[in-house]
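Omission of a single protein chain aside, the complex is shown with its protein chains in their original locations.
Take a look at chain A:
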């Protein structure tokens, strides 16, 4: 078994724009997420949470520092190879779920597999397997507007999980769900971690962040604090 992190950010800086208008979104952030680990990122808006998530998933590249996914440094990759690596290794769940309304739940989940060149029959088998895992086997052939918000959220997670992807990036995956439904989503992410996935979760809700093994607080583009090292309570 390897103890290499699934994703490693080393001294990552991201500057948007240049000259006097340049804004540092992230400043010297280092963060590893290992297989089996759920890490939550918290911080006020503008603290760099989404930038961090985009960099960790190879959707954006750092101005300086390095990002390594499954042992591959992203900086050396050609655009096509980067896209392939993202498709094979990284699953994304965004606040805006981006489910395609004219496709059924199963077809939405099949899509990334088909893009990988998997035959439709196999892609459907993979999709049904992961939909069953998230408890949605019975709505596989329904359209997004025929299922509840919590179910749509789980379809988006199933789509992020399908195949052999071990890195899951989630930006506010509990959206506007009520607490018991939001708990179900976290339960699901947690279960994936327990079978070896690495999950990086951005949330502004402390009760969901609390499901993580480690909570990292971002402030002005830097890691201000983390629950990794236990401190003595002074209260």
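The rule is short, and it goes like this: a residue touches a chain if its C-beta (ideal position, glycine included) is under 8 Å from a C-beta of that chain, and two chains touch if they have at least 3 such contacts; residues count from 1.
Please note the rule applied: contacts and distances are computed from a predicted model.
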Missing subunit (named according to UniProt) among the choices "Nitrite reductase small subunit NirD", "ABC transporter", "Virulence activator alpha C-term" or "Tryptophan synthase beta chain": "Virulence activator alpha C-term"
Hidden partner chain, touching residue among A:44, A:73 or A:135: A:44
On chain A, residues whose C-beta touches the chain left out of the figure: 42, 44, 179, 187, 190, 205-207, 209-212, 215, 217, 224-227, 230-231, 233-235
